[in-house]
Each structure stands twice: as C-alpha cells, then as structure tokens.
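Other chains dropped; remaining ones untouched in position.
As written, the chains take the letters A, B and C, and residue 1 is the first residue of each chain.
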C-alpha cells in the first residue's frame, strides 16, 4: 500500500464510500506495507539501479533465473554470487542475458537505466593472487552500482612500493576495499596511509591457523588504524556494495 | 495509537473534520504504533500481569526504580534480575514495595490484578545446590506469571531416584524447567522420561572445561531426547518465562 | 514388565505360588523395566501416533528399513531424517510404504491410527530459500504428529511486511518454529511480535563467520525476546516436534 492507495482509501472514507470501521480493519492488517512503501519512497532516487544480490549457493538454476527475472523487471541490476561454472551455464541457458564472470563466480545483468555515476572512484586493493576472486566480486558489485573502479592487485605487506606506484589512483579514491587473507595486515597499513573509508574484506586464503579467514578477520577488527571497518570473510559483494554506497553519497 | 484512536481519526475523516491528506500524513508516521496496538489487542487477556523483566546488571538503582515504577503503572508485574544485595537495598530505599529475593538476586512486585492461573504446574528441577540461584529465578518468574510451581532440587544424574520420588509432581506438570551445570545431562534424562516440553537451562556452575557453562549448553543442544529446547546460560528468567507461557496456553 | 505382569507376579506371591525371596530376586533385576512401563502407561494417549525419528545418516538402508518396520508395528508413525536421494531409493526398495520427501531429505509413514489433532496451528517461518530443507523437516514432523501446519517462508529481517501479510496465520498459531541461518535475527523479531512459544532453529546456511550455524545459534541464545528457546543447528525435527508437542498440550 503506497501513498496513493492510502490517500484513495481515506478519500473513500471522507466520501462515505467506506465506513471508518472497515477502514480500521484494513489499516490494522497493513502496517508493514506502509513502512515498506515509505522506505521505497525516500530512497528511490539513490537506489535505482543498485544491484540486488542473489546468493547463488544452494539455489537451483530455476530459482536463480526466476528471482533474477523478477528483480530485473523492477528495474534493478542483477548480481548472482557463488555460482560455479556448471551452474552458471545452466542459469545462462534459462536466462541468456546474464553475463558470466568466471573470475569471481558471478553472473550479472546491468539495470536497464544506467546507474547514476559515483562522485569519485572505488579503489579495490588485494594482497595476493589467491584473493582475486573475492576482490573481483567487489569490483563487479561497485561497477554495477555505477562507480568507477580502479584495482591495485598483488600488494602484500612486504611489497608496499607497488601500492605507492598507484598513488594517483589512491588520491582519486572516495572509498577503499582492501582484500586480504593470511594475517590480514594490509587494510591496517592502507588505512594508516589514506584518509578515506577503508572497507576491509578478510578472505579464507591461508592454511593452518588461518582458520578459514578467522586470523585475517581478527587482524582487521583489532587494527589500530581509524577509518577501517570489516565485513564477513570472503564477502566481496559486501565490501564493494558499501564502497559503492559511499561513492554515491551526496 | 490504539484501535479507539484509529477509529476516532477515521471518523474525523468521515465527518470531514480531517482532510484525507492530513490523515495520510499522520498514518505514515505511525506504522509501528499500529502494530503495537494490534499486538496488545490480541494478547491482552493472556499477557495481563506477566512480568516485564529488568536486567539489573549495569543499571543504576535510580534507573531500576524508575523503570519499575513505569512498568507497574501499566499494570505489569515487575521483575528485576541480577541485583546484588547492596544494590537491592539501594533500590528498595527508592521503591520500598519491591520484594527482595536473595536466593536468586532478584527484586519483584506482583501485578495489581492477580494474574490468570495456569492450567497445570511448572516443575523446576535443578541438578545441584550451586544451580539453585538460577533455578530460583525461574521459579520466581513463573510464579509472577500466575503459574503454580513445584521444585525438585538436588537431583544429579547419579541420584535419579530422588526425581522419581516426586512422581506425583511430575505427572501434574504442564511444562518443565531443568537447570544444570557441569556436563548438563539432566535435561536429557528428564526429557526421556516425560512427555511435556522441557526447557533446559545450562548454568555456569563448573570449572575447567565447563568453560562457563558451554559444556552444559552443548550437552543440552545435542540431546537426542525430543521435546527439549535450550535458553542462554544462567537464564533462569528465560526458562521460567517460557514454561509459564506454555502453562498459560489455552 | 508392565502393570499386569507385576500384578500377576504379586498375585503369585499372595497365592503362595512364588516365594517372597524369589520375587525379590526377580524384582531386583527389573527396576528400569518398571520405570519403562510406568512411562508408557501415563503417556500412552498423548504419544500414540507421534513419530519416532530415525537419524538416517550413517545407517544402512537395511538398518533403516528394519527399525522402521519395528516402529510401525508398535503403532508409531515413522520418520527418517537425513537420507540422500540414493539411500532413499534403496530404503524404499525395501520398504515401499515409506514416502520420500526430497525437499527435506526425509522418509515417512503415518501411523495406522490417525493422530489426535492439535488444538491450534503450528506456524513454521523460514528466513530464506536455503533454509527450506530444515523448515520442511519441521513441517513434516509436526504434520505426522497430527498438527495443522502453516508456513511463512522467505521472510528475511529486511522483509518483515511479508510476515505481517500472514497475520491471520499468526493469530491462529499455538506455537512457532522459526528457522534462520546467517545472523539468525528472525526468531528474535518474531518473538517480539507474538505471545506464543517460539522454537528457534538455527541453520548452517551462511559462509565465513557463520561457522556452520554458530553465529545464528548464538544470536538466538542471546535474544532479549522472552518466550524463545533454541534447538540444535539444522534440527528441523526437534523444532517441529516441540511445536507439535505444545500444540497437543491439553
């Protein structure tokens, strides 16, 4: 029930076409729909074209295709994460418009209307080659939101000069996504160098006491560098989305 | 905004005293209040007199007394948990009607109207003497809700005959609260004997690998006995509340 | 040894056919059988037709079929959980009466006598599509017990209006099973809205710091909403059983 429908209902009451008691009954059932519409109303301009993500793991190709079609009809970009090559092919057979990104196990479709561009650049930094699938998921997400994205890959803690070589990119950044596994120290180092928000994404890259990314996560949460926050292990989408959101703030 | 007020508003619309657009504006701001009232409406009979709990740890005596007064004015019973003797005395100085229960570190005040009695009995079973503060919190909670409570205390896994000696009580039970620390096996054994819901409350009693109640909690969550569910470690209130709620179902 | 046999034995003693000393000897050996019969005696009416669950993982098709037959002969419904499609087919080859439920990896057979109906409805709520196998196991369990079950699926924390759209179902509920993975916040939100017992079932859906459902479990155990209790991760059977049990309380 949106504003129009609510006005319509109250006009029916005003006109005597609907008894107050009946209106009470209908209104009691719909409080959350009111909330829902209000949210859409306020946010429509900004959110238009932002991707709604479909967590692909544990969904059938049919489910993914159906949800994707439904989202796209509403004008949203479509982003499906965590689809292996076989499932990607099955989904594409059902929904050929979806583009496959094997470098991050995603499928995507841009929104019909091109998204509003961001105000700066999202810079995605990754510590090692094995972190790239997660980093690429962040890149794809921010691009679908309309952000310009630059990447600085393969910059371990012991190779910081490579990071500095990209100084121009760093200066144009409105937000950073820093992706690292192992000991996860890179986001701390980056946040100590820059003055823009750093979204740290721990990855499950590592072995032994990396405990599937826990070591990297803890390293990031305990960073003494301010301006740094953390998302779930391997959550490239979450990192890219937040950076894209910051890049679109006015 | 409750039903009466909503009816009033719509009658104003019907009578022309309020323009539909103004009513839309007021309604858009209040969706959750609508929800709130709806809930109160449906649940009033059962919930009347049920205690609203005040988690006493980390609150000042003044805060506790103020919240208590506010709850009591609304017709609710008052239950304050986790107040040590010194704080209890300070709160009582501000709010002398509150009764102190040193055996479970609680303060309480019954609702003005006596609560609706339950349909059976809540039986609270505790494994050891050290578990009694938690068990007594459950007892107090269920009693404030209007339930009759029987207790079977000091019944370790190696003293089950004492449990059976209370067979009459067991048969009259509508719900069980079973409180245990250490290895936490008692709820499993009880749930294997009875056919009523068993709310298991792990306690932090133990040492070493009890890990503050974690061992007991895991034991209860992994029980093969059906009809058993678990609340947080040392959460006597939660156990008593759920058992009291089941005892009041119609 | 049931009541009849015990009476018989004592009558033999009364008649002199059995010496007291011999009776002592026989009684000393059978204390638990006494207990067992007592339990059956008290609980027979309620328990009739309730499913005895067979944990299918790690059992051979032959074992499953044999236990199933044995349970069914005693008048119980049969419920086998955690059977993948291949094993399900093998079991069905041995026991064709068992019905396969691929949506929750179960096999089932209703009791010969239809179970006593519950007094209300069990409402099973699931947060996401990936939680459905666990939710469906709860649905199947409660139905086998004779409860009417309604489902409200795909209701994440950010889509609560869909939950409210099922308000009629909520009002008829005697107990709730709320199934959620990831952060596991849904049961807290539901328990804040309703006044019936909420059995929270965490699922292993998620990645990274979900730690196989641990995050959801902790979220549920730490809920501030009263009336909520928790069962093991992915334990749809446990949730459905407890809700069905509450639905059958008199």
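Simple rule for what comes next: contacts are C-beta pairs under 8 Å (C-beta built on N, C-alpha and C of every residue); 3 or more make two chains touch, one makes a residue touch a chain.
Everything quoted here is computed from the prediction, not taken from an experiment.
The complex is a homo-oligomer: every protein chain shares one sequence, and counting across the whole structure file gives 8 copies, of which 3 are shown.
Note that only the chains that are shown with their structure count from here on.
The busiest chain interface, judged by C-beta pairs in contact, is B-C. Between the CA-based centres of subunit A and subunit B the separation comes to 40 Å, rounded to the whole angstrom.
The geometric centre of subunit B is 24 Å away from that of subunit C, both derived from CA atoms. Among the residues of subunit C, those in touch with two or more other chains are 164, 167.
Put simply, subunit A touches subunit C in their complex at residues 29-33, 35-36, 55, 57-59, 63, 82, 202, 204, 212-214, 217, 232-235. Across the complex, subunit A is touched by residues 3, 6-7, 10-11, 13-14, 16, 19-21, 23-24, 27-28, 31-32, 34-35, 38 of subunit B. Subunit C meets subunit A in the complex at residues 128-130, 160-161, 163-165, 167, 205, 207-210.
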